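To start, the structure itself, in structure tokens.
Missing here: one protein chain of the complex. Every other protein chain is in place.
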Amino acid sequence: MEITEIYNKLKDKFGDSVKDLIISPPSDAFIAIASDKLFDICLELRDNPEFDFDYLMCISAVDFSENLEVVYHIYSMNKKHKVILKVSVPKENPVVPSIERIWRSADWHEREAYDLLGVVFEGHHNLIRILLPYDWEGHPLRKDYKEPETYHGMKVPY
Amino acid sequence: MIDYFKSVWAWFHTILIGMKITFTHLFSKKVTIQYPNERYPIPHNAKNRLQLYPDLCNGCMQCARVCPVQCIDVETIRVVPTDPDKPVMGDGTQRKLWVSVYDIDFAKCCFCGLCTTVCPTEAIKHTTDFEYSSYTREGLIYHFSAMSSEQVEQKKKLFEEWSAKEKAAKAGKVAEPSSVEKGEN
Amino acid sequence: METFNFLDKIIGESILSAVLSALLPLIFLIVYALIAILGELKISAWIQERLGPMRTGPYGILQPIAEVVKLLQKEDIVPTNANRLLFNLAPFVMFTGAFAGFAVIPFSPAFAPAHINLGLYYIFAVGAFAVIGIVMGGWASNNKYSLLGAMRSASQMISYEIPGALVVLTAAVLANSLDLQEISLAQSGPFWNWFLFGGPGPWTKIWVIPFTLLLSLIFMITSLAETNRTPFDIPEGESELVGGYHTEYSGMKFAMFFFAEYANMFIVASVLTIVFLGGWNSPFGEFMSGYFWGVFWFTSKAMFIVFLQIWLRWTLPRVRVDQLMFLGWKVLLPFALVCFIVLSLYRILY
Amino acid sequence: MTTRKFIDIDFSRIESDRMRLNVGPQHPSTHGVLRLEVELDGEVVTDVIPHIGYLHRCFEKIAENVTYPQVIPYVDRMDYVSSMNNELPYVMAVEKLMGIKVPDKVEYIRVIMSELNRIANHQIAIATFGLDAGAFTPFLYLFRDREYILWIFEKASGARLLFNYFWIGGLANDVYPTFKEDVLNIVKQVRKTNQEIERLLIYNKIFIDRTANVGILPADVAINYACSGPVLRGSGVQFDLRKNEPYSIYDRFDFEIPVGKGEVGTVGDSWDRNIVRMREIEQSCRIIEQAVEQMPNEGDVQQAIPKKVRPPKGEIYFRCENPKGELGFYIISDGKDKPYRVKARAPSFVNLSVLPEISRGYLFADLIVILGSIDIVLGEVDR
Partner (left out) sequence: MGLLDRLDNPYEAGGIILGTIEDVLNWGRSRSDWYLHFGLACCAIEFMAMNASHFDFMRFGIIPRATPRQADFIMITGTVTLKMAERIKVLWEQMAEPKYCISVGSCANCGGPYWQYGYHVLKGVDRIIPVHVYVPGCPPRPEAMEEGMMKLQKLIDQQAIFRKRQRLAEEEALKEK
């Protein structure tokens, strides 16, 4: 199934929550969606046999100075098609619904996005830091991050 | 019951096979290279310690810029026309920059080889030498510049004098514009 | 060939001869342990197409000595929360158990440090010291890995004593004695008189050979399990339990464990030698037999078994705890029982 | 053997104290610096909590701070046992973004190098897996062969482990003259050792008993957890990006996708995951042989390298079949010479997340084996 078809079908079902389809080669085409309906859209993508998206490849969060974007790359093992969803949330209150219950692989990806960029996934059962120590401060992949001077008495900069 | 005996037999049998294999290896030729006495021939393009040939380096700083880990530290002083030395490069051309500092910190270096590919004069090369471990970290910082500290001082002074002169000349540029162009070389 | 202690003959039965009799095996043990450690290093290396230690003395033969010199200098650490007394005692218990086993081993027709007529029984009794040492060390270390290793070791050794004891019992039935010298004597003559090949008897004994072979195999496996050697090294399995019961030990105390392991290897090897390979008997009947040849045959046979143990170690993966139990209780025990019954019948009938 | 029966006991009915055991971060068989918090009931694992991040080397932050070609050395250091395979998706993603078409010869060399590195990686995986089960000797036999492969890499690229060999648009340098013969010799040697390892280790009954029926991962769970590579194929799912979504020139070769069939146990157990790796080595050998045969001798490997790497504004997600699974790079470019964001979808990271799911109810010794069968590299898990 082509991404336009997926877009149209989602648009029919969810209306305004599905925002735009952006195609600009050589970039990948993606569908921008609103954050509030993300869980339902993902559930539809997985459970509707027409879509049959059973394989969540990757969740990446990106810092665009005023917004944080969360990008979902989803693939279907049986139908061999893929779709890219994008959710944009404000940096002050970066809350995105968790889709960990839909695809279990989202568990660690979401924890990583929380750890490195501070995106809060609502409904995640265990949203704690994963890569950095549990008492680390700040989210290093944000563009305005400053590395700490010391950590537990150890000098951090060279 | 049959399965039980089969399983017991399989234990016994496969262990014997394994023992046979290891026993043949007991007498096979050993592959060990006894390092300090014997050496595996390291290919000539192996990326080990870097070596700078100072008389080839023209101080273009491309290596320092391309280095992903910023382990190369280069400082240059311009060769002034009043310099008595009239230095030449390894290939015979006129040198334009003195390389006063050329330090490579091998504790940082990631041996990717990018610096050697960008160098226009092939002044920096990977050697096959890897035996340079050190008791101190400072021992891993290599100073490749061929200039002594007095020489550096002298050249710096020369440059300062010259640039002061140039500045003065610039002030009087209106009167005599051609002097600046002369000073370029 | 009568059995006696040659020291008694030379200097008379006195305290001195008893002390010397005790010292000789100790010297033997130390020399053997050094050789075995080197052998383990070298054989493992050769199996793996390596060279092993090469730079300590010519061909690395001084390696074990260097190790001893180093271990002597190491700091002796007792973890803060460990039970000091048991922690310090454990290696000695283990080593004592291993060394005490040497007391009854007949190295030659003319020499067994202590000649007692319950030798076989004694060895098994003293061998149980090792379990106590390991459990003590593992528990006292106050380390979870050590504790796990100790528990594994205890269950393993207890389960494997039973098939082991059965095998030895069979041998005792065959030889009609528990005395190690007597058992050796019972197999005198050429190698087909060894219990490995059914013991002395007319050629019709040929039908028992499979059973005795099986029995010796069972004992070989049991002895591996009792000395914690691969594939049964689960108490110290490095990939799971780091160091098992000796995780927290350093320096000379660790060396004691290390020595005790090798000493135990030799003890089980010598039991196997005595019980199945004819002890100090020459394989060629009267040819090359005698008091000193006895020492030669005995040690070379035992060393061959040790070599076998080392060889197996570098070939096989490690078994799991439940498989170990399965093997002990459901495979070795029934087979040993069958052999025991058959061989006892054979003994009664002939 | 009746191992299943042993672990099928309903332990919830037995009241006993649980022990919390901390495995790692420095433990002989955590394959680096993974820390597992294990809850044990006796020796039975009741829960596993992996704690990762002990090797978090800030790859994504660094990638934002260096130029596109300078990222490649860092990409090498992600999954350090299969660096060539790491470079491939990265350079191909950038090439795709810039619209560069690389010469045929480059493609062939890339394929040969990647497959050689796949063999090297699988050899490490099998070796350490055997080591986890307690067999030390096969480990060294496999490492001996890997050494020969490294020598080829060293002759071609100058480095033994971290190559910086694939550049955007080409290669760092051409291969040396006797490259083809060397590669074919290696393939022969690898096959020979493979047979030996099969007899010595894989089909050893002790090894089978240790690994079969242990850590069973059903196919639907594997897909839901987004497992990939041998972990997914071990569960019987025939999915390989080289076949299903052919990139580079993989559509020109004839090879099969080995899957776990439950030969000695259940489909998806540790033994199956391991045997998939064994079989993949064989398939890689086949690909290499075909590639060496088809590879053109003439051609400039640096012809398509751009002077300035400055991709147009845009973003791309490109994935390749790494030895460990699907390695994807999500690159966002804002038109400058430094990437705006590079996100690496690391296969080990995703595969490791399935560990608690498949290790509950097995013995502690099995946990080590299961972990070994997943074949993680912590450099990639933590990045």
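Here the chain labels run A, B, C and D in written order, and each chain numbers its own residues starting at 1.
Convention: a contact is a pair of C-beta atoms (placed from the backbone, for glycine too) under 8 Å apart; a residue touches a chain by one contact, two chains touch by 3 or more.
Only a predicted model underlies this, so the values are computations on that prediction, with no experimental measurement involved.
Novice: Need the list of shown chains touched by the one chain that isn't shown.
Specialist: Counting the whole assembly, the omitted chain is in touch with A, B, C, D.
Novice: Check the options D:61, D:252 or D:360 and report the residue that touches the missing chain.
Specialist: With D:61, D:252 or D:360 as choices, the missing chain is touched by D:61.
Novice: Which residue, D:26, D:178, D:244 or D:303, contacts the hidden chain when the whole complex is considered?
Specialist: Among D:26, D:178, D:244 or D:303, only D:26 touches the chain that is not shown.
Novice: Would you mind spotting which of B:78, B:108 or B:125 touches the chain that isn't drawn?
Specialist: Missing-chain contact among the listed residues: B:108.
Novice: Using the document's definition of touch, tell me which of C:11, C:31 or C:66 contacts the absent chain.
Specialist: C:66
Novice: Please output the residues of chain B touching the missing chain, sorted low to high.
Specialist: 30-36, 39-40, 42, 48-49, 68-70, 105-111, 130-137, 139-140
Novice: Which parts of chain C face the unshown chain closely enough to count as touching?
Specialist: 41, 45, 48-56, 60, 62-63, 65-70, 72-77, 238, 242-243, 246-251, 254
Novice: Provide the residue numbers of chain D that touch the chain removed from this figure.
Specialist: These residues touch the chain not displayed: 25-28, 32-33, 53-58, 61-62, 65, 73-74, 77, 80-81, 124, 139-140, 143-144, 146-147, 150, 160-162, 378-379.
In this section, only the chains that are shown with their structure count from here on.
Novice: Identify the chain whose mean C-alpha position lies nearest to the mean of all protein C-alpha atoms shown.
Specialist: Minimum centroid-to-centroid distance belongs to D.
Novice: How many angstrom between the C-alpha centroids of chain B and chain A?
Specialist: Here chain A and chain B have centroids separated by 42 Å.
Novice: Name the residues of chain A that each touch 2 or more other chains.
Specialist: Correct list: empty.
Novice: Hunt down the residues of chain C that sit against at least two other chains at once, touch-wise.
Specialist: 47-50, 314-316
Novice: Each pair of chains that touch: what are they?
Specialist: A-D, B-C, B-D, C-D
Novice: Taking the complex as given, what residues does chain C use to touch chain B?
Specialist: Residues in contact with chain B: 43, 46-51, 54, 311-312, 314-316, 327, 331.
Novice: What residues of chain D sit close enough to touch chain B in their complex?
Specialist: It comes out as residues 1, 66, 69-74, 76-77, 137, 141, 144, 151, 154-155, 157-159, 162, 164, 172-173, 176, 196, 199-201, 203-206.
Novice: Along chain B, where are the residues that touch chain C in the complex?
Specialist: My answer: residues 8, 11, 15, 18-19, 21-23, 25-32, 34.
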